[in-house]
Structures are given as structure tokens and as C-alpha cells.
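Here we show just some of the chains, and they stay where they sit in the whole.
Chain lettering (A and B) follows the sequence in which the chains are written, and residue indices restart at 1 in each chain.
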Amino acid sequence: MALVPPIEYENALPAVRAVYDDIRATRNTDYINNFWKALAHDPAMLARTWAQVKEVMAAGALDPLVKEMIYIAVSVTNNCEYCIHSHAAAARGKGMTPQMFDELVAVTALANATNRLANGYRIDVDEQFAAPLAP
Amino acid sequence: MALVPPIEYENALPAVRAVYDDIRATRNTDYINNFWKALAHDPAMLARTWAQVKEVMAAGALDPLVKEMIYIAVSVTNNCEYCIHSHAAAARGKGMTPQMFDELVAVTALANATNRLANGYRIDVDEQFAAPLAP
């Protein structure tokens, strides 16, 4: 059961309405999902979280669908029911097919397994893996 | 410190050599990394794990680089040092740029945060997210 009641547009403060309007414009939909309606009881948290989601999930070096799938992999690992459902819906809206979801879940499960094989045997990192990524 | 000593090709049983050969052929490299050399003390575990990695990480509905990035997102969430280093190297080999890695880490961090916002407020799943994915 939710610990904070959802705040509908009609009852929202102007600062909250501004964020809702930007979510609608950015996502090209009228629908505001419960996550934002819950955060809206704290307008500063709503604004801060939306700004971050908007920036991080936007197209960049990775396309938005790949980002959604990375997001889902984390949410499946952490077992966040809300996040799995909301981002599975978002990913479908961006073109994720059922087969892509299956492969995403399969890789997530595999990584959770092999992480524990590496943990359990305390395997030393190969020297050649130690080079930094950035130039 | 590793709990099992790495097994080199020279000292390996035929069943282990067969897996090493297949890793080399599949990855088009001579290098066998410590993960496989550690699992090799249990040839059945080595064969089973490699068969699974080979099948799950191969090109399918998702391309291998996307799969590597999903794998890294899980490993960063779980903080598996070995897995982050080995799969960051693998992803680079498949074309991951530093900027792509930055965005992958940023999405992973964001999802870990918003998972806890959803957890903390116990946000109810929107009804319209409840449709099954598969036809």
C-alpha cells in the first residue's frame, strides 16, 4: 500500500503542474504514471527526479530503448516490481519485442549467476583488463 | 585471493581443453581469462557455464554489445569487480566507446536510485502497466 497518496493534476500546485506538463510534452502522452503522482507531494523531489530522468534517459551515445533495457536489468536484479512494470511498458512503447525482453531477462539472470561464481571463487582480475577506459 | 588455482591449457584435461578451444574459436582470440581458468578445476561446471554464456550472449534479437552492456549494468549493481573489468573489456572489444560506458553507468545509477523511491513510498503499479508482454 502506497505511503503517500497520488496527486492528480487538478489538485496540484503550479510547480507540480509544470513538471507534469513537461512529462507530457517530452513523452508525447497525456498519461502521468503513479511514480510521478507519488513524488509530487514533495515538489522539489519531483522536479529534481524528473530533471535527472529526462537528462539520463534521453538519446545520446546510447539510444533510448537500450537505456530502458539497462534500466529494466537493474530493476529485475533489485526486484523492484513497480519499476519492472513501468519500464517494461516504456520499453514496449519504444519498440521492445517480447523476444528482446526474453533475451534481456536471460542476460540479467546469467550475469547474476556468474557474478556469484566470480565472488565465490574470489577470482583475480586479469592484468590486461586493468587498463582505464577513457583516453 | 582466489580460492582455486587457475588451470593453464598445458595442464588441462581433454574436456577442459575442448572448452578452451571453443572459447578461442568463438571469440576469435587466443586469450583465456581467469574466470574460465578458475572454473576449469570442475570440468562439468566449466562446460555448463560456457555453454550457457555462449548461447545467452550470442547475437539474437539483441546484438552482442547491448547484451554486454546489460551484463555490466547488473555487475555494477551487484558490485562484482571481476565481472565489471572483464565485461568492460569485452564490450570495448565490441565497440563500446567511453561515452557509451558513461551513459550505461549513469542509467545504472539512476535505476538504483528510483528503484528505492518506488520501494520507499510503496507506489502502486498503474493498472495499465499490467498487460502481459507476450502475445
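Criterion: a residue touches a chain if its C-beta (ideal position, glycine included) is under 8 Å from a C-beta of that chain, and two chains touch if they have at least 3 such contacts.
It should be emphasised that the depicted structure is a prediction, and the values quoted were computed from it without experimental measurement.
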Task: For this file, with 2 copies placed, note down how many copies the whole complex has.
output: 6
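The working rule: only the chains that are shown with their structure count from here on.
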- request: Can you check how far apart chain A and chain B are, centre to centre, with Cα atoms defining each centre and the answer in Å?
  value: 20
- line: chain B contacts chain A in the complex at 1-4, 31, 33-35, 38-39, 49, 52-53, 56-57, 60-62, 66-67, 69-71, 73-75, 77-78, 80-83, 85-86, 88-89, 92, 97-104, 106-108, 110-112, 114-115, 117-126, 128-130, 133-135
